[in-house]
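== chain A ==
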Amino acid sequence: AEMTVGFSQIGSESGWRAAETTLTKQQAEERGIDLKFADAQQKQENQIKALRSFIAQGVDAILLAPVVATGWDEVLQEAKEAEIPVVLLDRTVDAADDLYLTAITSDLVHEGNVAGQWLADTVAGKPCNVVELQGTTGSSPAIDRKKGFEQALESHDNLKIIRSQTGDFTRTKGKEVMESFLKAEDGGKNICALYAHNDDMAVGAIQAIKEAGLKPGTDILVVSIDAVPDIFEAMAAGEANATVELTPNMAGPAFDALDAYRKDGTAPPKWIQTESKLYTQADDPMKVYEEKKGLGY
Partner candidate 1 sequence: MQSDNPLVLAATGIDKSFPGAKALDQVDFSLRRGEVHALLGENGAGKSTLVKCLTGAYRRNAGRIVLDGVEVDPRDTLEAQNLGIGTVYQEVNLLPNLTVAENLFLGRQPRRFGLVDTREMNRRARVLLAQYDLDIDVAAGLSGYSVAVQQVVAIARAVDLSGKVLILDEPTASLDAHEVAMLFRIVRRLRDRGLGIVFITHFLEQVYEIADRITVLRNGRLVGTQEAAGLSRRDLIAMMLGRELADAADDAHGRAAAGAGEVRFRFRNYGRSGRIRPFDLDVRAGEVVGVAGLLGSGRTETAEILFGAERADSGTAEAGGRRLDLSSPRAAIREKFGFCPEDRKVDGIVGDLSVRENIALALQARRGWARPLGRAEQDRLADHYIKALDIRTTDREKPIRLLSGGNQQKVILARWLATNPDFLILDEPTRGIDVGAHAEIIRLIESLCENGMSLIVISSELEELVAYSSRVIVLRDRAHVAELSGERVTTAAIVEAIAATERAQA
Partner candidate 2 sequence: MSRFLSLHVLRLLPQVAALAVILLMISFAFPDFFRLEIQNGRLYGSLVDILNRGAPVALLAIGMTVVIATKGIDLSVGAVMAICGAVAAACITSGHSLAVTLLVTLGAGVLCGLWNGVLVAVLDIQPIIATLVLMVAGRGIAQLITEGAILTFNDPGLIFIGSGSLFGLPMPVVIWLAFGIVVALLVRRTALGMLIEALGINRRASTLSGVSTGVLLIAAYMLSGLCAAVAGIIAAADIRGADANNAGLWLELDAILAVVIGGTSLLGGRFSIAASLIGAMIIQAINTGILLSGFPPEFNLIIKAAIIVLILVIQSPRARTVFAWLSRSRGAADGAGQDRADRAGTGQEAK
């Protein structure tokens, strides 16, 4: 009667990821699902291994948060042959869509776009030099969030990305890279806005801006993505301006889809897009902070 679901998680490289894991476990528990969890420690080969051993164990369904888009055909084919439905979380894969049940993801390009749009609206035609903190070089969020942001900026000649460097999605690197941006751009006087591919880097960068004697949020606008609790604290303090939410609750819709599929075979749509909600200082950040605090970020 009960369902056994294998969950192959990328790893635990950030607070957001930890929250996703926590929520997935919570959701599974609420629904009485036996969740087999496998942490791949950032390695695709470990995810493939995990999938294979889920198949060998004969689980009822598999949740996969793929570390990269490519390279899944073979193992997904094996899952299909074993008649195990696979649901993709927070990133889709580059494979025939009959190989998985559905993908529950946000649109990474769209997220970047929302952030860019916000910035364009905010500066309202004034010239503005933007510095960009990229995610880990080569990771798909870094590529797509950059792409989306650039798309949003295309139609605005007043906005210009003057520096773009990777901050590896971490606070430490975000801070270090921002320090060098500030040095390189005339002590920061040249910079009007910061776009960070995730909130952690933004939080680090905010500290760097403060230490350089500038006011983040006013002297330099700060917009980032993810909506982790700490950025709301910063927004409440007026140090960050906007963030785009990437919900860590991908498992809820996934389990819903699986339930429906198992009950009467209703195939869910191939792509269930999560909302990319924009939060600004106007959205009562402290309240959101309190809501999000307990979610394992």
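Following the convention adopted for this analysis, a contact is a pair of C-beta atoms (placed from the backbone, for glycine too) under 8 Å apart; a residue touches a chain by one contact, two chains touch by 3 or more; residues count from 1.
On how the list was made: all candidates are chains of the complex that A comes from, given by their letters.
The structure presented is a predicted model; accordingly, all values stated were derived computationally and were not measured.
J.: Quickly now, which of 1 or 2 touches chain A in the complex? Give its number.
T.: Spelled out: of the options 1 or 2, chain A touches 2.
J.: What residues of chain A sit close enough to touch candidate 2 in their complex?
T.: Within the complex, chain A contacts candidate 2 at residues 12-15, 17-19, 21-22, 134, 137, 163-166, 168-172, 175-177, 179-181, 183-184, 200, 203-204, 207, 211-213, 230, 296-297.
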